[in-house]
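The structure's right below; bear with me while I get my questions together.
The other protein chains are all here in position, but one chain of the complex has been omitted.
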Amino acid sequence: MIADAVTVLLIGAGLFFFVAGTVGFVRFPDVHSRLHALTKADNLGLGLVVLGAALQAPDAATVLKLVLVWLLTLAAAATVAQLLARSALEDGAP
Amino acid sequence: MTATLVYGLAGSVLVGVGLYGFAVRRHLLRQILAFNIIGSGLFLLFGALARRTPDGTSDPVPQAMIITGIVVAFAATALAEALAERYQELTGRTALEEDSKPAPPDEQESELRG
Amino acid sequence: MPASPLILAKRFALFAALWLVLTAGALDGLPFGAAAAAAATWTSHRLLPADRDRLRLHRLPAILPRFLWGSLSGGLDVAARALRPRMPIRPGWVRYRSALPAGLPLVALGGELSLMPGTLAAGTREGDLLLHCLDVGADVVSSVAVEEQRIRGLVAP
Partner (left out) sequence: MIASAAFDILLCLLIVTVAVGSVAARDLFGAVALYIVYGLLLAIGWVRLGAVDVGLAEGAIGAGLTGVLLLGAAARLKAAPDPPRLRIVPLLLCLAVSLGLGAAVLSLSVPQPGLVPLVQENLAASGVGNPVTAVLLNFRGWDTLVESVVLVVALVGVWALAPDDLWDGRPGAAQRVKRDAVLNTFGRLLPPVGLMVGIYIVWIGAYAPGGAFQAGTVLAAVWLLAIMAGVAEPPPVRRPLWRALLVLGPAVFLLAGLHGTLWGAFMSFAPAKAKTMIMAIEFTLTLSIAVTLAMLVLGRPRRPA
């Protein structure tokens, strides 16, 4: 029961950061600032969703698998952000 | 039951959207995209109807056939894309000629040889 | 290129652990896991020769708390800037001369900085790391120097 409430709270907070990141993506003035919004806010948002889902996991293996998903997504985000930032820079974005 | 209706109707609409794109847009890449939208719309229609079981489980036979379909659609897309690219190399065009005004036959031949 | 058996063994153990996490330690999966880990170790040696210790993963727990804190404050920071009506951002570029060598160490630093508050890496120019900052007024250089030290502990130059 308490775990369920905490899950709802964590996943709700995670969704809030996804929304905030999307607001930043729409409002920020240039490509690079928008990348900030996506990397930071979504990293935290997904982390909170994973934490909330982990509380519902039946065993430790599922928790580890969820953490693995988060880590792989982080690695992808950190790499893709650098690649996009570089390519936007070479295309002449400010 | 609602899921069958919602996704079945969405699949029906997607087939129409893809058909329209295929009929109206001339660029070969756009036609390939539109064709893929028709295909995935049909898959969705099929998959939604596969969900009509009384207990709400998804029928595995249509699922297997859809997976087969997705893979074959990819193979066809790759072949179509390669043909479109070669067609551009040989003729310089990115769209097939409109049926209503065919190019003169001698011109077509010289383009294909070049 | 001589491969160190110890490093190959470490990599194999890492891939085997990955398999155990994925399969929840299912017994009938173990032979496949062993074969998969062997294939992955060979691939990793082909792509990144196992001649020296590049990752000191045992130091990971030591830097984890700060990384999590950085993720939290980075998310909060960007959410607050995005949601405030006046949108207080001052985007700009900073060049940072890192002592880390090119390749994995510098890319790891760039990746880490891209997840921390206020900074985004865009590769290098003339050996300098190009950093995009959401607020050029903040003291970026000193916080980047701290991150650099942490990466230095984790990724061998």
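When the chains are written out, they are named A, B and C in that same order, and each has its own residue count from 1.
Convention: a residue touches a chain if its C-beta (ideal position, glycine included) is under 8 Å from a C-beta of that chain, and two chains touch if they have at least 3 such contacts.
None of the values given here were measured: they were computed from a predicted structure.
Asks: Among the chains included here, which ones are touched by the excluded chain in the whole complex?
Replies: The omitted chain makes contact with A, B, C across the full complex.
Asks: Out of C:A62, C:A80, C:A102 or C:A145, which residue would touch the omitted chain in the full complex?
Replies: Within the whole complex, the residue contacting the unshown chain is C:A102.
Asks: Touching the missing chain, which residues of chain A?
Replies: 72, 75, 79, 82-83, 86
Asks: Spell out the interface residues on chain B facing the chain that's missing from view.
Replies: On the chain B side, contact with the omitted chain comes from 1-21, 23-30, 32-34, 36-37, 40-41, 43-45, 47-54, 56-68, 70-79, 81-86, 88, 93-95.
Asks: So that we can see where the missing chain sits, which residues of chain C does it touch?
Replies: So the residues of chain C touching the missing chain come out as 11, 15, 18-19, 22-23, 29, 32, 35-37, 39-41, 43-44, 47-48, 102-104, 106-107, 110, 123.
As a convention for this text, only the chains that are shown with their structure count from here on.
Asks: Between chain A and chain B, what distance separates the C-alpha centroids? Give it in angstrom.
Replies: Their C-alpha centroids are separated by 34 Å.
Asks: Go ahead and note the Å separation of the Cα centroids belonging to chain B and chain C.
Replies: Going by mean C-alpha positions, chain B sits 41 Å from chain C.
Asks: Name, in rising order, each residue of chain A that touches chain C in their complex.
Replies: 16-17, 20-21, 23-24, 27-30, 32-33, 35-37, 39-41, 43-45, 47, 59, 61-62, 64-65, 68, 74-75, 77-79, 81-82, 85-86, 88-89
Asks: Which residues of chain C touch chain A once you look at their complex with the stated criterion?
Replies: 18, 21-22, 24-25, 68, 71-72, 74-79, 81-83, 87, 89, 91, 107, 110-112, 114-115, 117-118, 120-123, 130, 132, 134
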